[in-house]
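Notes follow the structure.
Omission of a single protein chain aside, the complex is shown with its protein chains in their original locations.
Chains here go by letter, A, B and C, matching the order in which they are written, and residues are numbered from 1 within each.
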Amino acid sequence: MTATTAAPEHLPGSGRARLARLAQRQGALVILVAAVLVSTFVFDSFGTAGNLTNIALQASFLAVVALGMTFVIMSGGIDLSVGSVFALGGVLAAWGAQHGTWAALLVPLTVCGAIGLVQGLVIARGGLPPFIVTLAGLLFARGLLLLISDEGATTYKVPAGSAFRELAQGGFLGIGYPIWIVLAAFAAGGLVLHRTSYGSTVLAVGGQEDAADLMGLPVARTKLVTYTMSGVLAGFGGLLMASYTSSGVTVLGVGMELEVISAVVLGGTLLTGGAGTVLGSLVGVLLLQVIRNVINQVGSLNSNWQAVISGTILLIVVTVQRWLATVERR
Amino acid sequence: TNPGEQDQAAAPSGDGGGDGQVVKESSGEDCTLEDYGAEKLDLANAVVGFSQSEPDTAAFRAAETKSIREAADAAGVERLLVTNANNELPKQIADIQNMLSQGAEFLIVAPVNSDGLDPALDAAKQKGVPVLTIDRKVTNTHCEDYVAFLGSDFYEQGRRAADAMNEATGGEAKVAILLGSSGNNVTDDRNSGFKEQVAAEYPGLEIVAEQTANFARDEGQSVAEQLLQSNPDITAIYAHNDEMALGAVTAVQAAGKQPGTDVKIVSIDGTRNAVQAIVDGNINAVIESNPRFGPLAFETAEKFFAGEAIPEDVIIEDDEYNQDNAEAELGNAF
Amino acid sequence: MSEQVAAPPRPAAPEPRRGRRFDADWIRRNGVYVALVVLLAINVVITDNFVSEGTLRLQLIQVTPVLIVALGMALVIGTEGIDLSVGAVMAIAAALIPLYIGYGTAVAIGMAVLAGGISGALAGTLVGRIGVQPIIATLGIMVAGRGLANLFGGEIKSIRDPGIVALGSESLLGVPYVVLIAAAVAASVWFLVRRSTFGRELVAIGGNKRAAELAGLPVRRVLTTTYVICGLLAALAGVLLAARSQASDPTKVGLLVELSAITAVVIGGTPLSGGQVRIAGTIAGALLMQLITATLIFHDIPDSTAQIAQAVIVVAAVYVQLGRRKAKS
Partner (left out) sequence: MVTPTDTARPPSTGTATVLETEGVTKSFGGVQALRGVDFHLAEGEIHALVGENGAGKSTLIKVLTGVHRPDEGSVRFAGREVEFHRPAEAQRAGISTIYQEVNLVPLLSVARNIFLGREPRTRFGLVDTAAMNRRAAELAGSLGVDIDVTEDLGRLGLGAQQMVALARAMSVDSRVVIMDEPTSSLEAREVATLFEVARNLAGRGVGLVFVSHRLDELWELCDRVTVLRDGQLVHAGPMAELDRVNLVAHMLGREVADVVRGGTTEFGDTHRRDREPVLAVTGLDVRKRLHDVAFTVRPGEVVGLGGLLGSGRSETVKAVYGALPVRAGTVSVDGRPVRANSVRHALRSGVALLSEDRKAEGIVPDLSVRDNIALAVLPRFSRAGLVAERRIDALVDTFVRRLRIKAAGPHQKVRELSGGNQQKVLMARWLCTEPRVFLLDEPTRGIDVGAKAEVQALIDELAEQGLAVVLISSEMDELVEGADRIVVLRDGTVERELSGELLTSAALLAALAGAGAGSEEHDDE
């Protein structure tokens, strides 16, 4: 098979090869572009500026979390706790907002960062499997959340006048701050990955941990930083959500970890670690959001069908992606 | 307990009637079209959106959605958009925003959660689209963010469950409570209502255990099994919804006891299975919840657009099933 | 030179299985059993009505679904894979029973289990032949599968069929059927791993896929089969759960069971990196999880505290098992 079939239309040899290479590296991007183009034609209410900015805004909360997850997965680990930590971050932010904007920002970031740090410690120094440690983290964060909201009975509201609301509800040039934040964060993430030794160490640890160790790289410290960042970012995502919804919703983030993971993996990051791109994860998040939005465009579609369809689409996407990846090699 | 069980709240209630609901009381100050600052709208040939909160596999949700659809047809709306948030608040926000961008002119919302719908409600406000919330009240500003709340008083349901429990047990019992999922308003109200009523009125009812079973039947069963094992002297079980109660029935049987007699069981909802269980003598009483909001909702909407004043809270009549009426009322269960 | 070959003193027990000395290493290898015994002992002391045939029997009954799923999961993890779809498969199986119960108990169960096989085959094909990453492949199946289950099942249905009810509630010589079935499954999976060619190939593939390919092992077939087995077992678990609760609730059955199952497997000492499968450990792991839950309920711990406690205990248990093992090199 040649890349032609993957390409929207026929291309000359060289362009075909280039496309194949692009497709191989950014299969998700190709699919995203295709998906957006198609649905713009099919559903007239899809392409509207309003809808697109909605998609972007809704994607931004997931994206922030996905950024942290990307590094965790590239380091050969996984972080199942993000969903609960996200919710916890939101509740803490709303609680903090009672005591001023700074509290609303610092309290969640500190606590969630601490949770990440502890997980990192247990994983890096204790040598426990990330899957289990962060699964425990998931339980722990959720439990903590219930504790501070007395079994979820109280929901803290962000005070009406609070500047904290602006963070997610305000915008610049008609585009919500969260979107700007995400763009900035991912730009920074890309820089960290490609232009710092921490970045390459993450990849090395994920690719060949024992080798990384023998090469004298700071394996443990790298993991510490990575899981701490994941905690901070998950908390930050929750914080944004709290500002967006003006309240510390206690029922958020259930099953979010899986959504984030699939976004990252869709983005072409190897779950076994060692390879991946930051941009890919952003694309992955957008892809999921677009799929969801499109399914809604279909109108009053039974929620079960929605599940069936989005699951199937996910499978088709990864299959196509997989196939694209093999194109160049033959 | 597993992390983050999906939550499946039940909701407000009226009489067991297979048709619309009966308003019990209306409270809060009124809201009119002008106060709200919305345009007049003829529901016939209008685009109406309904945002359901939870999967339609729950009997309650299925009935709710169904009745909205039927009422919409009856009112002859041009197009009814229905979305289901699958219990995810962000998805419900997205759903509502999507329906607005698809041109919805009036919204009926069954909120996933009392707090946090602000972005969606703001979007509606900007487009001048009135929002009617059913079965769960939002904490936002009345007559600005939403027109009114149709539903029942979960706290009241809890209190009446306590009364029913007192009835069933004759005032003397060791009670185990099967909680709904944590962090959910329905769970909180139904629990505090029950406990405060017990504390106030029924000293003979001793609450020996409260464990969450996440509104699910099989969890209700396994939790009840464990509780009955660890303290065999439990003589009554209060479940926050019918599913957990039905699970408890199986558990009691498995423990070699007779549900309904050895261990009294009271729950809230009024699903057909539960009412049948009353008939079979396995459950003692069910505080009913009526999901059929359709007629009342559209009636309220029509009044509103006709310029009439709508009160903040439209609380509907709560009925009760017990050995006396179950047989007869079975047909009204959903 | 042959005496040189004989030179290094033969260690007492090179095989990790037989460790006589009761040292740190021994504890590590048997950590899960130690933890299990400790928790049992604690309960005997602090929990009233714990030491009763009824209580223990109850734990055995309640653990069966997770245990059966965990056994299948252990195989998948042995291939360096993971299967998130098990919960959804349980739901599908449970949902199919009321649909086909009209044709008789056997047919209903047959269809349910068959569905599990099909979903497993799909996962196996995606992973084994197309080469999709297991977690994402099975995640897709999980999402779609849950939706399908709801479509098949619709609202929760009670199951009155005597056969099914008996399966869930009756026992043979005092041992509940469900427990007997779980035991049988455990035994056969153990046999599969220890004695069969398939088991050897599976472990080898998990240990070094490339090498297994070059050794001419039927990698694709083994992978596919593994996921099929996992699917079948998940479906069986769904059937048993439905039989026990005499109802099928597609939205709730098997929710998050994948996490419990994986935890049981890992606590049992099977590394997620594949190449090893520990059946006894998995069983103990499942029992441990069950006992933790029970203990928390026995003492009426509120949800918040319960979740935190669970988190701590799980980490502690795994730490005893695998902690500071990094000095491998």
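By definition in this document, contacts are C-beta pairs under 8 Å (C-beta built on N, C-alpha and C of every residue); 3 or more make two chains touch, one makes a residue touch a chain.
Computed from a predicted structure; not experimentally measured.
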Among shown chains, those touching the left-out chain: A, C
Given A:37, A:211, A:298 or A:316, the one touching the chain that is not displayed: A:211
Chain C residues that touch the omitted chain in the full complex: 1-2, 4-5, 7-15, 25, 195-198, 200-201, 203-204, 207-208, 210-218, 275-276, 329
Residues in chain A touching the chain absent from view: 191, 194-197, 199-201, 203-204, 207-208, 210-218, 270, 274-275, 329-330
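Just so we're on the same page, only the chains that are shown with their structure count from here on.
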Intercentroid distance (Cα basis), chain C paired with chain A, Å: 29
Where chain B and chain C are represented by their mean Cα positions, the distance between them in whole Å: 36
For chain B, residues that touch 2 or more chains besides their own: 3-6, 55-57, 182
Multi-partner residues of chain A (each touching 2 or more other chains): 138-139, 142, 145-146, 151, 302-304, 306-307
Touching residues on chain A, where the partner in the complex is chain B: 45, 48, 50-51, 54, 58, 61, 83-84, 138-139, 142, 145-146, 149, 151-153, 155, 157, 169, 241, 244-255, 292-293, 296-297, 299-300, 302-304, 306-307
Chain B-touching residues of chain C, taken from the complex the two chains share: 47-50, 52, 54-55, 58, 62, 150, 153-156, 158, 169, 241, 244-247, 249-253, 255-256, 259-260, 293-294, 296-298, 300, 302-304, 306-307
Residues of chain A touching chain C in the complex: 80, 122, 126-129, 131-133, 135-140, 142-147, 151, 210, 213, 258, 261-262, 265-266, 270-272, 302-312, 314-315, 318-319, 322-323
